[in-house]
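The structure under discussion appears below in the form of structure tokens.
Only one protein chain is missing from this complex, and each of the others stays in its spot.
So, chain A:
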């Protein structure tokens, strides 16, 4: 049976991945200072010291609240925030709140929206967005081809794209691999070479070929926050029907994911646990890729080697996303409201809380690691 094979290959890839990750993260983690970043309404980038769990700094984000999408520079010192109704990107030095970068993507004749898609190259020199342009003609709108826009970080305030390449519609979260590719999370997961515009398929989802008994996946990455495991997760929901009567009641429902190892650019696709409740954002344990955590109305822990949900903690309200400390011990659950809930990653018990000055709404919850 296909699933068993998949399980085997997952376990294999998983354990190799774990070794690689351990190698990459563990030595540096000792000297590193971790900061938890999120954006609150009406427009504040919150910089939280993860040693003390106190807000260390609050940076003013210009423009109307966007979606709170945050991209990190590899050195952890700069964070790029999507603002102004998902049109502008502002770069901050998180140590001072200085604004180091601003790209206003819209013009008088073109309204440009970016759906979460902001990422920084591995050398920190280039910033990528996926732009969805709409032409503003006198008495009508036009819908233009989405594109990857490449900015030079050094261009700072007023930066304009230095290159653009056409990409698919419906791209949300993007991430960069060590090789310099940009992972594009849309109907399928693809990767683009930002030098040439060449695109390759990473994981077919919308265009997968799993046969008629599998529901086409509903894949959506609102938050992919894999910086602690150097990975990109595109979660999806699918169902396997018992027969061609396609009865939704008797179908087996699954959470699945395409998980891209940002070290190698390779992905695994797996139906990981039965779909029992809604999860808005998954992250992996930094030291055990078989362990996943999910947040929404519950904080949940999943062992994908067993395809099991191993623990569920009921939350007092909805939280959209979560992240984890580099040592894998502490989980931060945020989004939606104005409090970040802190939990033990083993037991999922709540061990603390951080109250912020405004609602996080759909904002990311990311960990910036400064190593000097």
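By our rule, a residue touches a chain if its C-beta (ideal position, glycine included) is under 8 Å from a C-beta of that chain, and two chains touch if they have at least 3 such contacts; residues count from 1.
The rule is short, and it goes like this: contacts and distances are computed from a predicted model.
Participant: Pick from "Oxygen sensor histidine kinase NreB", "Quinohemoprotein amine dehydrogenase subunit alpha", "ATP-binding cassette domain-containing protein" or "Glutamate synthase (NADPH/NADH) small chain" the UniProt protein name of the chain that isn't shown here.
Facilitator: This omitted chain is identified in its UniProt record as "Quinohemoprotein amine dehydrogenase subunit alpha".
Participant: Among the options A:90, A:115, A:151 or A:232, which residue touches the chain absent from this view?
Facilitator: Checking each option in A:90, A:115, A:151 or A:232, the one touching the absent chain turns out to be A:115.
Participant: Hey, which of A:41, A:57, A:95 or A:170 is the one touching the hidden chain?
Facilitator: A:170
Participant: Who touches the missing chain here, A:187, A:204 or A:358?
Facilitator: Considering all chains, including the one not shown, the answer is A:187.
Participant: Can you tell me which of A:139, A:209 or A:244 touches the chain that was removed from the display?
Facilitator: For the chain that is not drawn, the touching residue is A:139.
Participant: For a quick check of understanding: of A:194, A:217, A:235 or A:286, which residue touches the chain that isn't displayed?
Facilitator: A:217
Participant: Considering the whole complex, not just the chains shown, which residues of chain A touch the missing one?
Facilitator: 86, 111, 113, 115, 132, 134, 136, 138-143, 169-170, 172, 187, 206, 216-220, 297, 315-318
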